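Excluded from the complex is one protein chain; the other protein chains are retained at their positions.
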Amino acid sequence: MQNIDIQLSEAPITSIAAEAHVTNEECGGIVTFVGTARKFTKGKEVVRLEFEAYEPMAIKEMNKIAHQILEKFPAKKVAIHHRTGVVNLKDIAVVISVSCPHRAAAFEACQYAIDTLKQTVPIWKKEIFEDGEIWVAAHP
Amino acid sequence: MQNIDIQLSEAPITSIAAEAHVTNEECGGIVTFVGTARKFTKGKEVVRLEFEAYEPMAIKEMNKIAHQILEKFPAKKVAIHHRTGVVNLKDIAVVISVSCPHRAAAFEACQYAIDTLKQTVPIWKKEIFEDGEIWVAAHP
Amino acid sequence: MKLKLKAFGIAKDIIGHRELNIVVPTGSKISDLKKSLIDSYPAFADLASLSFAVEEEYQEDDFSLTENNEVVIIPPVAGG
Partner (left out) sequence: MKLKLKAFGIAKDIIGHRELNIVVPTGSKISDLKKSLIDSYPAFADLASLSFAVEEEYQEDDFSLTENNEVVIIPPVAGG
C-alpha cells in the first residue's frame, strides 16, 4: 500500500526518507520520532548497540502497526524504518513518521506507533559496554 | 545558548537542520513536528500561504518557548525554524525538533512548543485561494 | 503625546498602512489606545483578539504609554 512505507535495513537510515514519504498536500502536520543510540543507560556508558531482528515477522508486525495507524487515527501516510546490525552512538535506530491533516492526531499516532513497536515487533537490542553487554529488557 | 537554535527565514527550510541541531549522545528520543502548507482548509482549495512576522519579537518569543522547553521538560536541545514569505503547497512552514533522554517527554515537549508557538509568536498566515484570501484565525 | 503604530497581518489591511504616526492624550494606557483604534477602525472590534506590544513584549491593558513609544498592533497570530 503506497500510504505505508516499511523498511528494515542494515544500512544507516535518516529521517529524510520517512518524512518525504509521508508529506502530502492533504496534511498540515507531520510528526516524526527518531530513536538514536544514547551514550548512557542507567549510568553505564554504552559503546554501541547491536540490533537483531526476526526479519519476515518484524516487517509483518511493522506493517500491522502502520495499518492500525491509518485505521485508528485520521492519518494519511506512515513510514516506519528500523535498523539492524551495529548502530553507533548518535546514529539512528528507528524513524517513524506520520502525516495527518491536523497536528494533535499526528502526535498521538506517532507515539502510539513507537510504543507499540517496542512491545510487539520482534527486534532485539544489545547494549555493548566496555566491560560486557546486555540484551535490553530481557530481565524484569 | 548552544542548546537552542532559533531561525526565522525567508528561504525554504528542511527538517534536517533542526534534527541535526538537537541530536546528541545523551538523548535517545527526538521528536520533530513539521507543519506544511495543506491544500484544503474547510473544504476550500488553497493555492499558497503567505507568512508575515514581526521579526525581532517573533524571534524573542520563539526563544522564550525554547527556554520553557528546557526548563519544564527533561529536554536537552531544541530547534525552532519558521518560514516567512510565500510558502507553496507541501512546503514547510515550521519545524520544531526536541531531544530528550526518553521519548515520552520528547513528544510532550514538542507538542507544547508548537501549541505555544501558535498562541504567542507574532507571525501571521494568509491563505490565498483562487478567488480571494483570508488571514487565518483573525475572526472568531 | 506622539506614538508610532506598526500594524501586521489583518491590522495592516484594516489601517491601510504598515506604520502610522498618531497623537494621543498624555497618560494614555494601552486600553485607551485600543478604544480609540476601534472607534476609528470598527473592523478591529470583529477580530478574535487584539493585543499590543511595546519594546518587543506583549503589554497589558493597563500599560502606560509614553512619548514616542512604538506600539505594535497584534491581531490574532497564526504561526506554524
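Labels for the chains are A, B and C, by order of writing; each one numbers its residues from 1.
Everything below uses one rule, namely that contacts are C-beta pairs under 8 Å (C-beta built on N, C-alpha and C of every residue); 3 or more make two chains touch, one makes a residue touch a chain.
Fair warning: this is a prediction, and the values are worked out from it, not measured in the lab.
Enquirer: Under the definition given at the start, what are the shown partners of the omitted chain?
Expert: When the full complex is considered, the omitted chain touches A.
Enquirer: Provide the residue numbers of subunit A that touch the chain removed from this figure.
Expert: 35, 51-54, 56-58, 60, 82, 93-94, 114, 117-126, 135-140
The definition used in the following text is that only the chains that are shown with their structure count from here on.
Enquirer: What chain sits nearest the middle when you go by CA atom centres?
Expert: Per-chain C-alpha centroids compared to the overall one single out B.
Enquirer: Centroid from C-alpha atoms only, then distance subunit A to subunit B, rounded to Å. What do you get?
Expert: Roughly 23 Å, centre to centre.
Enquirer: Find every residue in subunit A that makes contact with two or more other chains and list them.
Expert: In subunit A, 103 touch at least two other chains.
Enquirer: Which positions in subunit C touch two or more other chains at once?
Expert: 80
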